[in-house]
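Moving on, here comes subunit A:
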Amino acid sequence: MARIVLSDEFGRQFAGGQTHFDLDVKNVRQLVRTLDDMFPGIGEQLEAGAIAIDNEIIPDPWLNPIQPNSEVFFLPAIKGGRGE
Partner candidate 1 sequence: MAGYEGKTFKWVGTRPIRPDGVDKVTGRANYGADMNLPGQLTGRILRSPHAHAKIVSIDTSKAEKLTGVKAVITGKDFPDMHNGVMPGDEGVNFHHLSSNIMAKHKVLYDGHAVAAVAATSAAIAEEALSLIDVKYEILPHVIDVDLSMQPDAPLLHDDIFTSGVNPKPEKPSNVVQRIQMQLGDPDAAFKDADVIVERSFKTKAVHQGYIEPHAAVAEWSEDGQCRIWCSSQGHFMIRTLTARLLKMEAAQIRVMPAEIGGGFGGKTIIFIEPTAVLLARKAKRPVRVVMSRDEVFRGSGPAPATSIDVKIGAKKDGTLVAATGEFRYQAGAFPGSPVGPACMAAFGPYALTHVRATGYEAVTNRPLCYSYRAPGAPLSSFAVESVLDEIAQKLDMDPMEIRIKNGSKEGTQMVYGPKLKAVGNLECLKAIQSHPINKIPLGPNQGRGLAAGFWFNLGGQSSAVVNIAEDGTATIMTGSPDIGGSRASMALMAAEVLGIDYSKVRPIVGDTSAVGFCEITHGSRVTFATGMAIIQASEDIVLQCRQRVAKMWEVDVDAVKWEDGHALPAGANAGDQKPLSLAQIAGKAARTGGPLVGSAAINAGGAGPAFGVHICDVEVDPETGHVTVLRYVAAQDAGKAIHPSYVEGQIQGGVAQGVGWALNEEYIYGEDGRLQNSGFLDYRIPVASDLPMIDAIILEVPNPGHPFGVRGVGEVPIVPPLGAIANAVARATGVRMTDLPLTPPKILAAIDAAK
Partner candidate 2 sequence: MSGFQYEAPVSVDEAVGLLAGAKGLAKVLAGGTDLLVQLRTGAVQPDMVVDVKRIDELRQISGNAASGFVIGAAVSGSEIGEHAALVKAWPGVVEGMELIGSTQIQGRATPGGNLCNASPAGDCTPGLVAAGAICVVAGPKGRREIPVEQVPVGPGKTSLAKGEFVVALKLPPRAKNSGDAYLRMIPRTEMDIAIVGAGVDLTLDASGTCTHARVALGAVAPTVLLVDAAAKALIGSKIDDAALAKLAAAASAACKPISDKRGTIEYRTKVAGVLARRAAVIARDRARSNG
């Protein structure tokens, strides 16, 4: 089972305050669907943000695999990281 961590904000808004979940999912798409089934409406919000799987931030996640021992964080959208 992968460890899934929501932000406090999402936990409070959608999941009755719960932020940590152990879920058996194979990829990000399945994870988002599973969470949306559990907490209707959260999926759209999660898709708007970024994600970190095993401490690696992934842009535009969807089909990225999630291992049984993976740790997954949902992050706010990292918008505007625009410099140089």
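Here is the rule we use: a residue touches a chain if its C-beta (ideal position, glycine included) is under 8 Å from a C-beta of that chain, and two chains touch if they have at least 3 such contacts; residues count from 1.
Picked so that all candidates are chains of the complex that A comes from, given by their letters.
Just so we're clear, the structure is a prediction, and the values are computed from it rather than from any experiment.
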Among 1 or 2, which chain makes contact with subunit A in the assembled complex? 1
Can you tell me which positions in subunit A touch candidate 1 when the two form their complex? 5, 7-9, 12-13, 44, 47-48, 52, 55-60, 71, 73-84
